[in-house]
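The structure appears below as structure tokens.
A single protein chain has been omitted; all remaining protein chains appear in their positions.
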Amino acid sequence: MARRMRFFSDNAAAACPEVMAALQAANRLDTAYDGDAFSAQLEGAFSELFETPQVTALWVATGTAANSLALAALCPPHGSIVCHRDAHIQNDECGAPEFYTHGAKLVLAEGEGAKVTPETVRAALATIRDDVHQVQPHALSITNATEYGLVYTPAEVAALGELCRERSLGFHMDGARFANAVARLDCSPADLTWRAGVDALSFGFVKNGGMSAEVLIFFGPEHRKATLYRRKRAGHLLSKGRFLAAQILAMLKDDVWLRNARSANDSAAKLAEAAGSRLVSPVEANEVFLKVSAEEAASLRARGFDFYDWGPGEARLVTSWDSDPADVEALAAAIRAL
Amino acid sequence: MARRMRFFSDNAAAACPEVMAALQAANRLDTAYDGDAFSAQLEGAFSELFETPQVTALWVATGTAANSLALAALCPPHGSIVCHRDAHIQNDECGAPEFYTHGAKLVLAEGEGAKVTPETVRAALATIRDDVHQVQPHALSITNATEYGLVYTPAEVAALGELCRERSLGFHMDGARFANAVARLDCSPADLTWRAGVDALSFGFVKNGGMSAEVLIFFGPEHRKATLYRRKRAGHLLSKGRFLAAQILAMLKDDVWLRNARSANDSAAKLAEAAGSRLVSPVEANEVFLKVSAEEAASLRARGFDFYDWGPGEARLVTSWDSDPADVEALAAAIRAL
Amino acid sequence: MARRMRFFSDNAAAACPEVMAALQAANRLDTAYDGDAFSAQLEGAFSELFETPQVTALWVATGTAANSLALAALCPPHGSIVCHRDAHIQNDECGAPEFYTHGAKLVLAEGEGAKVTPETVRAALATIRDDVHQVQPHALSITNATEYGLVYTPAEVAALGELCRERSLGFHMDGARFANAVARLDCSPADLTWRAGVDALSFGFVKNGGMSAEVLIFFGPEHRKATLYRRKRAGHLLSKGRFLAAQILAMLKDDVWLRNARSANDSAAKLAEAAGSRLVSPVEANEVFLKVSAEEAASLRARGFDFYDWGPGEARLVTSWDSDPADVEALAAAIRAL
Partner (left out) sequence: MARRMRFFSDNAAAACPEVMAALQAANRLDTAYDGDAFSAQLEGAFSELFETPQVTALWVATGTAANSLALAALCPPHGSIVCHRDAHIQNDECGAPEFYTHGAKLVLAEGEGAKVTPETVRAALATIRDDVHQVQPHALSITNATEYGLVYTPAEVAALGELCRERSLGFHMDGARFANAVARLDCSPADLTWRAGVDALSFGFVKNGGMSAEVLIFFGPEHRKATLYRRKRAGHLLSKGRFLAAQILAMLKDDVWLRNARSANDSAAKLAEAAGSRLVSPVEANEVFLKVSAEEAASLRARGFDFYDWGPGEARLVTSWDSDPADVEALAAAIRAL
């Protein structure tokens, strides 16, 4: 059987060479948990990247854990978190936010391409009466790049950050594809986060060439201590944490994380160009949503391309740091030929 | 500064060559989460090892997660779990069992060397009135090898298993050092577990040469489905799960897990022989507890040996699969020379 | 200042004479918790009312507790419960269902007047993918009479019950105003519940002339034992439970509960007749929603009538068992005169 050309998820990609090399280099006896020499460098490295000493940076093994620990820090059990109706935390984490927050509610906001706006967030907030019979909002969570491959600009984030300050909401960014957003915007990571009012960032590495390491960032010391306990309590303090820290440091070095994200974005751009008017929404990161009939989808699959259907008449194509240029070209050609 | 010779934890050891090779081999595009070719082999491999088709085998990244998911399957929020006063789940997991079970209580039983007996378990159960004002016992959890380096024999486990059946308790074994126990007992893994009445086993690989993979085993299908949801919900369904499955398969192949455990046990036996009457308890796995004065401990550390104090006048030495024979010899000699 | 004529909530009504007399009669030394002579009669009384021996009947002090205990019985922490977007459990219990279920999610269905239909429930279910990344549906909860004063008929309930069986969902009815529904439908309580597939009923007494007693009914023994522990664990096993049981028994005797509900319904019908085309929806129980301008609302208030605004341009009037006929007449006249 012919080789499959997979475009169904960046989660399925390989780990990049720098990560594999870092695992080898870290494979020696060291202190357990996060007492090792690699973990000790994390906060310094992220302080530099984010241009502020006020960084708490904790490795975890999954984005779901990073998101949930962030939300548990920002929202009490009797509170609620505003997010987009299509947010990963609402639809793809099997209730992890509810588990970690001990039952906080998610309040759903609207917006094209899984992007909320100050207006749609205000509309969601307006549904909540300020009385003891309703859970009150404590946080806003956005995803950048979004679940539909759009990015929030620094200005857009800042507008939401202002609303958060005004309404005393904590502000979380699910950055499973933060690298893709920064690569697209070519902006300072600081401008896209804390300077725009973000309190907590789930900074994803796994979809971008890591093996098993994500980072939870708090821009400030406030939530550090409690989150260390919560991480342990959730079984996310790995014994040999040095292997997670080493992956991350390797991807920060020489901007491997940006290089990988640019590569994925570029591949997506090629597909987007081929898709033309079939596009469901603009392609700003590494995801392409396009209109295809069931027959067209079947014909693409018959040619060896794997991808997810995304509702009736739509397909999702995801590129990754290691998408084979030949595969991308082939898929682009196949789309054009539909 | 001279090289330190570390005996403070098998958690700090390196990953073994077979594991590192397996990570390389698994580093290719595959299906995400646990849909990959490696994860698909897990249950077959453990069914063979445990001589029964009735095996549910789920990878997780930490022993704390494995233990907690097991306990959440066996005990409702309004129930309790009997365990030894010195159990890891009671003392070293920051309340993870309470988090995953949503607030079940641990009821503490006594016993030398962190080993419970049917008598001490009965005594613990006898403190619980059978009325609605007290949480009722739903499970027993033991650790094999124990936190003090002793092992339960198949017969001892079976006696506890019988008590569990009699009292309708689920039976969990924390096997963070299960390999060391099997290596010591030279018994069938089946005899030490399901044939003795064990329902769930946290099978540890990380302390024994793995990098980041543990396995939660249920001997039967009953808890499979709910645990899949609980694992995801806890953020423990890694995106690139194939890297966990690959580690485990590599350690099962050719009994690497047993070879590693035997090596650690042998190193500990050498230290035990040197310790002689200083031993606090028999050495049956890879942990050595010995009586040393503060001065003696300081003198060992001055010679380059790292280890934990374990209460006043005691020290804990832990060997691992990769303990350097020369280091072990040197430590044995230093203990003899005290 | 003139007497206010209150139509803002049946929660604010007095306790009826039979209840007050019952409290006096129960005011003697008896066994604590639910071991008393009154509590012992509950299940017999409800078995008779519901024409089945399979009744578990537990008193609690609030409808929120009854609802939440029911949902915790029907849905695991990693599951979800379908309910109407306007359901009390979603909007008015400050996340109590999430607290008691340990973080289950509510999935919102549509429908006029807070009534779901098999079609809208199916539509809600269709949004849930059958994979481990999403919480799966375990229960349906409906409110009868609804939050907008409509009733589900036995046939409507049975259609939903059939869907529940088909989809293996537990079926809960929030009957805070169950009495009003039965009074309106003039049907057998059995036909409106277990014969139509309902598994659990929160049977309200407080809004209908009770002081502080509601009843949680399970039609079957399955959830009895665990719920007894959950009730205690939630602090809802009152020490002097006999006072709750006595209230309920007094309202069951001679159908006081039906008499009270009919009285409230009749008052609402009078207001509905007066409201005519101002009605937002049909009046089938004891709540009247009508269109009034801000000026009209102010004018009613100026005449001494208290009620809630219910969104812009709407008002909610609630009658109770003890609504003063003169007040009702006066309000009806005032509405006609607007």
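We call the chains A, B and C, going by the order they appear; numbering starts again at 1 in every chain.
What we mean here is this: a residue touches a chain if its C-beta (ideal position, glycine included) is under 8 Å from a C-beta of that chain, and two chains touch if they have at least 3 such contacts.
Because the structure is predicted, anything quoted here is derived from the model rather than measured.
Counting contacts over the entire complex, the absent chain touches A, B, C.
Of the listed positions C:L42, C:V60, C:L106 or C:A275, the one in contact with the omitted chain in the full complex is C:V60.
Per the touch definition above, the residue from B:V60, B:C94 or B:A234 contacting the chain not shown is B:C94. Only one of C:D266, C:E296 or C:D322 touches the chain withheld from this view, namely C:D322. Note on the undisplayed chain: of the listed residues C:H88, C:K105, C:R177 or C:K207, the one touching it is C:K207.
Annotation for chain A: contacts to the undisplayed chain at residues 33, 76-78, 102, 132-133, 135-136, 226, 228-233, 237. Summarising the interface, chain C meets the missing chain with residues 6, 9, 11-15, 20, 23-24, 27-33, 60-66, 68, 93-96, 99-100, 206-207, 211-212, 229, 232-240, 243-244, 322.
Think of the hidden chain as still there; on chain B it touches residues 77-78, 80, 91-95, 98-99, 101-106, 132-135.
Operating definition for what follows: only the chains that are shown with their structure count from here on.
Greatest Cα centroid separation from chain B: this falls to C. Work out the mean CA point of chain A and of chain C, and you get 42 Å between them.
Per-chain CA centroids place chain B at a distance of 50 Å from chain C.
Residues of chain C in contact with at least two other chains: 77-78, 102, 132-133, 135.
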